[in-house]
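Of the protein chains in this complex, one is absent; all others appear in place.
Our next item is chain A:
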């Protein structure tokens, strides 16, 4: 028997092919379905039972055992509550980043290693590569996937660094999703036609709005013109709006307007009809709650991505001790994101970009290598 691998299986295309590939490579594979969320929401039926059934079909085809691990409590505490709390504070979080940190590479990995796993594996599009300068393999680099269109390192920046040496990403080296689907079909796994599931898994098709309104109360407030201060209309809760958002303002005709800023304390949404409004553009940002995947991050020029598979932009990155940084101006944001801050960072982009909603992740790359990331702070003006 080969080395023992615990594989997180979702019933999707990527983890299904991962199972087949690991077996072909001679690993002793144990498949685990993490049940993170099983509650139905208004107008949306959670698909967990169907997903589990798909995972089970693949496992039976491959002669693998499938265990269901109940991770609902951890998921609720570290992902769902974080998500709702962040929105309530006017931030736009990436719940998948938290899920990878606390559930997939937290609860799941901890239990797998405690049960004697040599490796954990997932169907993520990413690569864990031994550091060529360190033949002992103690340090492992996180690299973007071979398929740049599917790369998921944006969601992996908070994963504890030492896990990558014991992590396998079987599909991370495959050139395209089409190839992944073809390889599934070749092996008769029966999942090759399942649609991609990008986005927050448990929110699924229901949309974040329905999800938030399940927990948070609507609250009527003004939509205010950013330039003139004139009241343009009413909204039903500033926490429901995100910087840069265009749809859903319901101002009844007129020019397209963009959300420039939200103030959840005063319950005001600021909007502008001017696409070139300076507040919609930025050339620098502050990160808090910075986590490094690499051993360190010397000050210098890097590539920075501010959304999943978004453009990689040239930027100068400077690490700063958090104490000096997350001061009063960011106090609002701190409840949700600055709390466990160890490090902060300053990013100066070579060229201006559209303002990114506070609460989102900025992830730093050196070439193909993911160095780490942080949570984007509200501009302190």
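By definition in this document, a contact is a pair of C-beta atoms (placed from the backbone, for glycine too) under 8 Å apart; a residue touches a chain by one contact, two chains touch by 3 or more; residues count from 1.
The rule is short, and it goes like this: contacts and distances are computed from a predicted model.
Only one chain is not pictured, and the protein name UniProt records for it, out of "Pyruvate dehydrogenase E1 component subunit alpha", "Cysteine desulfurase", "DMSO/TMAO reductase YedYZ heme-binding membrane subunit" or "Cation diffusion facilitator CzcD-associated flavoprotein CzcO", is "Cysteine desulfurase". Looking at A:187, A:261 or A:369, the residue that reaches the missing chain in the full complex is A:187.
Which of A:63, A:229 or A:300 touches the hidden chain is settled by the complete complex: it is A:63. In the full complex, chain A touches the omitted chain through residues 49, 52-53, 56-57, 59-63, 65, 187-190, 193.
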